[in-house]
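One structure is given below, represented as structure tokens, and several questions about it will come after.
For this depiction, one protein chain was excluded, whereas all remaining protein chains were kept in their positions.
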Amino acid sequence: MVDPSDSLGAEERARAALDPSVYDYYAGGSGNETTLAANVSAWDRIAVRPRVLRDVAAVTTRTTVLGTPVNTPICVAPTAFQALAHPEAETATARAARETGSLLVLSTRTSRPVEEVAAALGPTPWWFQVYVMRKRALTRELVERAVAGGARALALTADTPYLPRGRRDRNPSLKTEPEAEQAPDLTFDDIGWLREISGLPVVVKGVLRGDDATACAAAGAAAVWVSNHGGRQLDGAVATADALPEVAEAAAAAGLETYVDGGIRRGVDVLRALALGARAAFIGRPAVWGLAAGGADGVRTELLALVGDLESAMGLAGARSIPEITSDLVWHPPAAGIR
Amino acid sequence: MVDPSDSLGAEERARAALDPSVYDYYAGGSGNETTLAANVSAWDRIAVRPRVLRDVAAVTTRTTVLGTPVNTPICVAPTAFQALAHPEAETATARAARETGSLLVLSTRTSRPVEEVAAALGPTPWWFQVYVMRKRALTRELVERAVAGGARALALTADTPYLPRGRRDRNPSLKTEPEAEQAPDLTFDDIGWLREISGLPVVVKGVLRGDDATACAAAGAAAVWVSNHGGRQLDGAVATADALPEVAEAAAAAGLETYVDGGIRRGVDVLRALALGARAAFIGRPAVWGLAAGGADGVRTELLALVGDLESAMGLAGARSIPEITSDLVWHPPAAGIR
Amino acid sequence: MVDPSDSLGAEERARAALDPSVYDYYAGGSGNETTLAANVSAWDRIAVRPRVLRDVAAVTTRTTVLGTPVNTPICVAPTAFQALAHPEAETATARAARETGSLLVLSTRTSRPVEEVAAALGPTPWWFQVYVMRKRALTRELVERAVAGGARALALTADTPYLPRGRRDRNPSLKTEPEAEQAPDLTFDDIGWLREISGLPVVVKGVLRGDDATACAAAGAAAVWVSNHGGRQLDGAVATADALPEVAEAAAAAGLETYVDGGIRRGVDVLRALALGARAAFIGRPAVWGLAAGGADGVRTELLALVGDLESAMGLAGARSIPEITSDLVWHPPAAGIR
Partner (left out) sequence: MVDPSDSLGAEERARAALDPSVYDYYAGGSGNETTLAANVSAWDRIAVRPRVLRDVAAVTTRTTVLGTPVNTPICVAPTAFQALAHPEAETATARAARETGSLLVLSTRTSRPVEEVAAALGPTPWWFQVYVMRKRALTRELVERAVAGGARALALTADTPYLPRGRRDRNPSLKTEPEAEQAPDLTFDDIGWLREISGLPVVVKGVLRGDDATACAAAGAAAVWVSNHGGRQLDGAVATADALPEVAEAAAAAGLETYVDGGIRRGVDVLRALALGARAAFIGRPAVWGLAAGGADGVRTELLALVGDLESAMGLAGARSIPEITSDLVWHPPAAGIR
């Protein structure tokens, strides 16, 4: 019995709609794709321990992310070059986020101007994802446009000092200018620099260790985001579900929120993520598949299906609200290795 | 070498006899069917440690369930709408239970009138499974008819405040009236209410955590039943074999019996369940396959095969009677995750 | 690179030579054949930790089994009705054991008269396997013939109070007379009875628990033999490699030797068995395959290949003699469940 909320259907429709090289660009990971696969299987290993008899007539997924009220902890991760997936690109994704009440993170590598996407979002809160480029003035210019457009926070991608050998987006058509490549000399000091030039809170995306979460806090970060870049950077890196508990514990000790992405495909995965300490869960590929399959409508369908699936999972697990998704709701077996 | 007591044969015969959508309705689980598969594989992970040289010339499976003597700890779980499987439906299943000396639990969603099924059962003890419906008067009416028909206990289904998204019985032909849907505002207080309106002991079905077992006891329950609804409710929920030990321990501390269903296909699985703390093991699908394949005779054949298989497993494990199925008879490896 | 010492080749040749029902009779296990498969895979999980630079110019597999000197700890387990495999049956197997200097255990269900097999063995030590039958006089008669024929010990099969449901040798052509079936009322007291009527040491075959080993010692047994009857009795029983350490520890504490069978296919498996506490390792099916493929020559070829493979494994592991096969030579991961 296949659950219609499962994103597989959208992926298949997207695959049919996309040029194979574009599908591969979004679907693929680096190296042997060990981490890409581990991201998905690590959630599947976590057994949920439902509570019963809890009066779940009213279930709400409403919460706050970095202090901002949102309808759902399911947020939209930044993905690059969405014009490859659909002509309306990030603007379509923005409309879907607005209609769903989800939080969107716009990529530095947006196909559409920041201002146009911001206009499509209207009053809906959104963040801007930042690659610190070799020519930092380019980054400053983009950040300033995002600030002017109303971004509420910056998500600094920390796991991409450069692309790994052999990643497919090294292919010529996707190649960025050298000065626009991410600065490999990026350090914790860039957190402060981004705060200064933007006046916005800085979320560090790509944290996979507790000690790095502590260091981010010390450097002035507002939150950390557990990510291995969807299995596209270091192949062999720990699955995000396995890294999450230690990062969330260290972040919480420093008063920071923790987010997570990677392999989240169902509502029950979001419930698992929150039980392991995440405040929000970000989805990347499922939104792209929705976009490719049906533009703004397609993204909204995917988001609403996931939100509904989360509501269903929460009620069936006896959790009526986000704060009731506590750590005792799951059994997290000791990581048995990445494969 | 395939054991003839294995229910695979009956499932294959049932599949041939049933409309594919009906077969799918009974066979399927929710979501990706992770929990459906985990229920079966979790028993298979448990190694049995047989005793030798114990004089097993006489092996008896006789025991009591909630104080009622039964021929076997293998009982028949409630399954809905049995007319889909065979025209004689629950009445046929009841005849088989009577002839076998097994305990039957009749579903709220019985295709045949409670009174007719009770008559077919005669003096054989039986329980009535209760969905607390949105319109509680409907539940009260059904419970009163069950009491009048001689039910010995009520089995309150606690894991179904509503159906999960995408479960197949949402299809129109199986749809219940809105007022007959289970009440999502069901709480521990309903245990007391059911006791009051029925005067019967209440067994809570769907308990997967030790703390919930303790809470059921505090709310006046007579026993708890470890179940994830055959993998049809929250996909991702812990396998029943993995949840059983903690629930049984908490229930025993409160003086309650524990039952279990989910993935039990062989006599050795029943032995494993009892060694992990269950008083009885309930079978759902195997009885339905027997019913579809051969009516009352088919159910009886399945039940007798399982009882015989349990006797064989007990003797080969050096356990002459149910009390000799103690925890040292198995090695339960630490749960390695649901998948 | 396939090792020519591997018994796969012989099994394939045997399969080609045998009637399919006979091949199935020897190859199969009970139930779902979970234990049959687990016996093999459990050895494969045990990592060997070789020693280097130990002067292995001379490696000897000579040892004693129950005080009797043997050329090798690889002994021949009893298997029934060998005439099904080859017209010379047990007599051929006996010649091969004699020529190899291995210890043979002759089955109660021998196809050839005990006296003829004993004559073929000549001065080579051998044991007699005993089923205690419902009519104990039959057992006594067979034991007395074995004593007269020179058997050095009795191996009492303790794991077969009766055959499990569905085992293939229930088929008519293999059916034994009711009075010749094994007595289900077999107890530890039969150990003493067998000692009395035979004057021989009694080895208890089928022990899978430490407490049973202790009880065997208390009842006068001379040794215990870890076996689950080649996966042909209780399906779901622990693999012999996983049961061996606890049995060997309890047996050693009582001054008894421990033997093991089940899934041993290569020299390195024998080394693993001895490192986990076994004094000898018995092979069943590999000898039958050799017998079916080539009579006495076939059995001898299999035995010599295994002995050579053990010598090779010992030298490569830095163990020059049987006493140097100590527990530090392996890493035994915690049993992860039977499947």
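Lettered A, B and C in written order, each chain numbered from 1.
Simple rule for what comes next: contacts are C-beta pairs under 8 Å (C-beta built on N, C-alpha and C of every residue); 3 or more make two chains touch, one makes a residue touch a chain.
Note that the structure is predicted; figures quoted are calculated from it, not measured.
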| item | value |
| --- | --- |
| Neighbouring displayed chains - absent chain, whole complex | A, C |
| Residue in contact with the excluded chain [from A:Ala237, A:Val270, A:Val288 or A:Ile322] | A:Ala237 |
| Among A:Gly9, A:Pro164, A:Gly220 or A:Gly308, residue touching the chain not depicted | A:Pro164 |
| Residue of C:Arg15, C:Arg45 or C:Lys135 in touch with the missing chain, whole complex considered | C:Arg45 |
| Touch residues of chain A, complete complex, unshown partner | 24, 28-34, 38, 158-159, 161-162, 164-168, 183-188, 190-191, 204, 206-209, 211-212, 215-216, 219, 228, 233-239, 242-243, 334-339 |
| Contacts of chain C with the absent chain, listed as residue ranges | 1-6, 41, 44-57, 266-268, 271-272, 308-309, 312-313, 315-317, 328, 331, 333, 336 |
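As a working rule, only the chains that are shown with their structure count from here on.
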| item | value |
| --- | --- |
| Topology of the chain contact graph, where touching chains are joined (line, ring, star, complete, other) | line |
| Copies chain B and chain A - interface residue numbers shared by over half, same or different | different |
| Turning angle required so that chain B lies on chain C, C-alpha fit (0 to 180°, nearest 5) | 90 |
| Distance between chain centroids, defined by C-alpha means - chain A, chain C (Å) | 58 |
| Chain B residues counted as touching two or more neighbouring chains | 336 |
